[in-house]
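FYI, not all chains are in this one, though none of them got moved.
Each chain carries a letter (A and B) given by its place in the written order, and its residues are counted from 1.
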Amino acid sequence: MPIITLTTDFGTRDGYVGAIKGVIARIAPDARVVDIAHDVPRGDIAHAAWVVATATREFPVETIHVVVVDPGVGGARREVIVETRGHWYVGPDNGVFAYVAADAHRAWLADASGFGHAVSPTFHGRDVFAPVAASLANGYRPSGLEVRLTGALPWGARPASNGRIVHVDQFGNLVSDLPAEDAGETVLIAGKAIPIVRTYEDVPPEHLLAYIGSAGTVEIAVRDGRADQLLSVRRGTLVVSVAAGAPSGPYR
Amino acid sequence: MPIITLTTDFGTRDGYVGAIKGVIARIAPDARVVDIAHDVPRGDIAHAAWVVATATREFPVETIHVVVVDPGVGGARREVIVETRGHWYVGPDNGVFAYVAADAHRAWLADASGFGHAVSPTFHGRDVFAPVAASLANGYRPSGLEVRLTGALPWGARPASNGRIVHVDQFGNLVSDLPAEDAGETVLIAGKAIPIVRTYEDVPPEHLLAYIGSAGTVEIAVRDGRADQLLSVRRGTLVVSVAAGAPSGPYR
């Protein structure tokens, strides 16, 4: 049974997510639809890109992932199909695939003509991405000219040996792209040196900690609190890795 | 595999949606349950009616749609089954089916006795609508006397050639019931004349626009902003269609 996952900023108070599910049920009745996240902040492409990269890697190969965080719908950005590591992705070429396409990948324009739905200029989730994903579930494979993805995130390539904050999760944890293998004993961020520990209980409540998070990268959190409020840093902020010898101690 | 969709105002922090899913899994283990929306504003019947009408039309025929936005639960309003355009609907007769029942339809009282659950006076979603929907998925069909739906929305029939705002979505877009074929080149609302364009990028950021939305009716939005905050209009507000010649230009 093919799986189609959905990641959107449509929320769960309107009928938009339901409409997408209806189209998929109509075109690919055997596909199983899995909700990943529908409360991506409105139009937040970088947020969606991280969610998609970290959640979809857990799925079996041949899963089809639909991403509809698409503030430029109907405008100049293109609709694409991306294939990487045995997974299929369908969505706008606006940066939402920046992380998953960092690996070797192939990409094609997503052409929904003939896939069962008239195309409105403002709801490509329903009219383009859902029909294309359902068709992939039915065995359709793109052919013809491959394209180069152009969507990008506001921050460029990761600086050697260091990282940046790339995601703030709903607990206020600051997730960086500094991988475990490059992380020293301490990280510096926003003027603070924070020792890397194993888990939350390694510091007292309401204290800052750094640790290797579930994505395999350094995260900064406040035990039973919110690091985003304590540190007030933006995504893109540099996280410097320090091997040893940096001052340590409790931080509040 | 029969499909049962769920639209409620139960949110996703309590066990109410889960209880409904449990009852369906118990009575109709082969049915596939699809979440449409659980964050309908509390008791907002008109909101639910629009969500149900626009989302459920995308599903295949024979789908069963459960709607639990039911501020009068346990009181005088009736529980009903509605059949229209090959779809089944189960919920309270309080107006949530006002749009879907605008088409030719049949309706019956929903009688859950003998369908596997004692009926509490405050949770008909679990005790009446879920068992009835699950039974429909199992092949049950209502018989006996048909009833006339009495639930209605606060606004009456659409005025000829014009429309009303009938829904405000989570992006603050104002959705009207003025169909594309009656829409001229410009709409008047709240003292403003707004030309109808194709999509968001046809106006500068933070400007008002009107366009034919995903429901096939006129919508009013602010590019990268919220039309509900800019215009402060209520649902029910008149939207007047103007053929041509109205003043146009950027609106903020």
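Everything below uses one rule, namely that contacts are C-beta pairs under 8 Å (C-beta built on N, C-alpha and C of every residue); 3 or more make two chains touch, one makes a residue touch a chain.
Nothing here was measured: the structure is a model prediction, and the numbers come from that model.
Engineer: Could you tell me how many identical protein chains the full complex contains, when just 2 are shown?
Structural biologist: Across the complete structure, the repeated chain appears 3 times.
Please note the rule applied: only the chains that are shown with their structure count from here on.
Engineer: Suppose each chain is reduced to the average of its Cα coordinates; what separation in Å results between subunit A and subunit B?
Structural biologist: That gives a centre separation of 30 Å.
Engineer: If you look only at subunit A, which of its residues touch subunit B in the complex?
Structural biologist: Subunit A reaches subunit B through residues 10-23, 25-26, 29, 33, 35, 42-43, 71-76, 120-123, 126-127.
Engineer: What part of subunit B is in contact with subunit A in the complex they form?
Structural biologist: 1, 3, 5, 7, 12, 34-41, 47, 50-60, 63, 167, 169-171, 198-201, 211-214, 219, 224
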